[in-house]
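This part shows chain A:
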Amino acid sequence: MKLKNALLGMAVMALAIPAAQAEEFTIGLSNGWVGSEWRTQMIEEAQAAAEKWKEKGVDVKVVVQSANVDVPGQIAHVRNFINQGVNAIIINPNSPTAFDPVFSQAKEDGILVISTDAEVSSQDALYVGIDQTNWAALSAKWLAETLKGKGQVVAINGVAGHPANEMRIAGYTSVFNQYPDIKVVNEVNANWDQAQGQQAMQNLLATYPDIDGVWVQDGMAAGAWRSLMDAGKAGQVAATGEIRKDFIDLWVKNDFNSGASVNPPGVMASALNVAVFMLQGRELKEPAAAGQYKNALYLPIPFINGDNVATVAKELEGKPGFYSYTSSLSIDEAEAYFK
Partner candidate 1 sequence: MSRLKLQQICKYYDATTALASGDLLLESGEIHVLIGANGSGKSTLCKVVAGSVRPDGGLFELNGKPVTLFGPKAARDMGICLFYQELSLANSLSVAQNINLYHLPTHAGGLVDEAELARRAEHYIDKFRKVVGENFSADTPVTKLRPDQKQLVEIMKTLASEAEILIFDEPTSALDRSQVDCFFSILRELKEEGRSIIFISHRMDEIFDIADRITVIRDGTTVSSRPINETDQATIIRDMIGEQHETAAQISVSPHDQMANAEICLKAEALGGTQLRNVGFSLARGEILGLGGLHGQGQSTLLRTLFGAKRLTTGTLELNGRLVHPASPRAAIKLGFSYVSGDRVRDGVITGRSIMENVSPIHFLKDRKFLAFPSVLSRVIEPALASLNTKYTSLGASISSLSGGNQQKVVIARWLTNPPDILLLDDPTKGIDLSAKSELFALVRKLADEGMAIILYSSEDSELLAHSDRILVFNNGSVSRELVGEDKTRFNLYQAAYSGAK
Partner candidate 2 sequence: MTIMQPTNPQDSRSSIIVYFKNPLLVAFILIVLLLIAGETLSPGFASMEQILRLLIVAALLGIVAAGQNLVILGGREGIDLSVGGVVSLSAVLAGNVMDGNNANIIAAILVCLAAGGLVGLINGVGVTIFGIPPLVMTLGMLGVLQGLLVVIRQGIPSGLAAPALANFVSKPFLLNLPGILWLWIAVGLLMAFLLMRTSLGYKIYAIGSNENAAYMAGVPVKRVRVMLFALSSMFAALAGICILGYAGTSFANVGDSYMLSSIIAVVLGGTPLSGGKGGYTGTMAGAFLLILMQSILTTLSIGESGRQVVFGITLLFLLLFYGRSKALRG
């Protein structure tokens, strides 16, 4: 009730007062895992994006819940936001489907829900982020082309059963299937843990000494490359890479044969910008209807390879080693999606 009144009040104010007067939105950000720096950067960028709106005369207040929680714990995040009466919730969800009931509740309360980084099945929510399948397909394509469509490849994946992981597997599988001479000899899981990725690579090298390519995701790529270097195979094997500054520096220094699709931590900032426009009542040019759940708005995926890695490295200069190469929709870029 309170919220509806507030919304109503705001609508009245928007009509009565010239646009120069500050609009005010509260947006809740929920993150259910703090195990990696990527997530921290994601929150920070979203907070910075909210600040930027001040210049436009919009007061975007951000409330954050970021902690290691299980699925019920993150559902509680959403319920807490609902209780607080936020205008919008942006979530990096721990599960694709678990939030259906709670999102429908949020929608009943007139709260806009956007998920980012991982898609959700709820039709009451919107996904703003990259297409994880395409993300994997891009780097797989790079790998296949680098190998000239021929060779033995191994894949190191994240957490088995995790939706993003499965989408990525689908992505690279569909690409490699187009190249009959590329053989995926083994797929292992290293749980998105860099050290485990390093160990997995090491074991794979022992078992398949003559592999030509490695498809590996995120931080595990840094680990895999480390094992390749230790085994003296960095020059012979092509492998996908990742986007943290540490790795980019290493890449430039050792001239790896690598390519990396960027999953930018800025996705949440992009989602936030989209959210503010939607809260202002703007309509998307094309309704978000992509993806398996038909509720996704996919953002462009930057790609780093031998050609542009030096530029990327320059951009990252002065950042901490765990800082990920990022990109996000600026307010103006986001506006371009709207009518």
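If you want to know what made the cut, all candidates are chains of the complex that A comes from, given by their letters.
Throughout what follows, contacts are C-beta pairs under 8 Å (C-beta built on N, C-alpha and C of every residue); 3 or more make two chains touch, one makes a residue touch a chain; residues count from 1.
Every value quoted in this text rests on a predicted model; they were computed, and no experiment measured them.
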item	value
Candidate number, among 1 or 2, whose chain touches chain A in this complex	2
Contact footprint of candidate 2 on chain A as seen in their complex	34-37, 40, 66, 68, 160-161, 185-189, 191-196, 198-200, 202-204, 206-209, 219, 222-223, 226, 230-231, 244, 246-247, 250, 319-322
